[in-house]
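Attaching a single structure in structure tokens format; questions to follow.
Removed: one protein chain of the complex. Kept in place: all other protein chains.
Letters A, B and C mark the chains as written, and numbering starts fresh at 1 in each.
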């Protein structure tokens, strides 16, 4: 069993709770209230900045041969900030709203882990984040009835994004083959932890 | 106005919410339920380990002249772990209970800040943590009616601990004199953030 | 006086030692031996990877508003790796030669500082590195007699690179205005240290 499949298997009960969830359903049905969307948008905007910090720190720890992939990933993910800014402008949403406790906790978890844990263990977090987003928005794509949020749906369910997630999966599995039991157990714990945060993040929009 | 006083002034509304609080009152009156005490004890035990990680990281960033003080602080704070272990043994409390979300979030905030922020900004967090504990347990000392939790009360309201907090205050104020506006503003934000976590931590025992 | 000018003023004696130097002169005159160029190329290739690590770590520490600039810088600098790879292919140079002690020391200095020092102090290092490279290759541009190394000369003396260095200078000066005396003194020490490494790096090609 590939290590990535093993991690997803271990977290499947948590993933069921957010694949799909109220937010994704309301996006698909174009029924979401502006307030909930705004809450999600401004928090996710803040989150992406901290996810970049996370990616930056692990990029400093990776072996040389992963430098091209990780630096390109940073260049790729930073573009999401612009997507948020455009949508916020279009919908007259303030992106600098107060950041929710869940969002802050998730960001602090990422940065703390990036520093404390090995690059391999952090690859499990990174894979979880991106895979969960791909699956979430791919679910929306299949159920979407209109397209107010088209750009978001298309971005995270695109072929490009799918290939990007597959590349992370491939790197994770490659290093899993050379990793010891201790590191793999830690990676599993972090994957589960990240999965829980993914769930909490969606719920946050309705708090 | 000393920078330390300025920080406390800026957080006074938050400090009022936990000086005193239900937990401290119940400790003072020896009325606390084992369940609540256990929850606090096992979480604080976990927290101290992560507070040591925080102290370790900032110890790597400090100027040479602070090395003796910070390393001695680590030697001093690590002794608290033994105090928790002894109490747990006495009361047959399991210290490895599930760590609460608040405690984890507080720990991740500390470690993330330790890494991201300057040593001066982190001194503000460190001062907040220790000062808040001294004030909390000093309140208990003044209101205590019995002594089931004597060792804790005495430890954190002792002359030794008071002098230790004063030393942190002195260092913080010394560096504040050489710090720029940007750093001082960041330190203030972190002090307020830490104050909020201090409040949440006490409430956590009753969740 | 702008802080950037102050730093350059303080390091001018060191800068005189490498502006120009034997390596730059031989590049300008197209007289450099393959051995010396190879040594420089393979070491600088390794250095850029570690400079990216340095940039990644400080990118995690910067205020939100600098995220776009720093992530774009990472995307910009990573392209240099390709320039090295192309030249190495053209000249049949092995880029994985043993890394020199100077190059390794410089890289470890960068990564250690990135972690230990404040983002502002690290901006001084970053500015020094890039400014020194711009000035070095701009000297070559003005004295060049041929163009075997045209791509390198053009890259680091280009209008694009000049504007990039100016942007770093601007950010450094902006934060200098809000920085305290302590941080500015530290930044100065690090700028001087970096200047010395810049000098040693050029000499390294002839060891």
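Please note the rule applied: a contact is a pair of C-beta atoms (placed from the backbone, for glycine too) under 8 Å apart; a residue touches a chain by one contact, two chains touch by 3 or more.
All of these numbers come straight from a predicted model, not from anything done at the bench.
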Out of A:97, A:118, A:138 or A:173, only one touches the absent chain, namely A:118
Contact with the hidden chain, among B:41, B:93 or B:111, goes to B:111
Given A:84, A:161, A:175 or A:197, the correct residue touching the omitted chain is A:175
Interface residues of chain C toward the undisplayed chain are 53, 57, 101, 104-105, 107-109, 111-112, 115-116
Touching the unshown chain, chain B contributes residues 49, 52-54, 56-57, 59-60, 64, 67-68, 71-72, 74-75, 78, 81, 111, 114
For chain A, residues touching the missing partner are 60-61, 115-118, 120, 175, 178-183
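Note that only the chains that are shown with their structure count from here on.
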Per the C-alpha means, the centres of chain B and chain C lie apart by a whole-Å value of 43
Listed in rising order, chain A residues that touch 2 or more other chains are 53, 57, 111
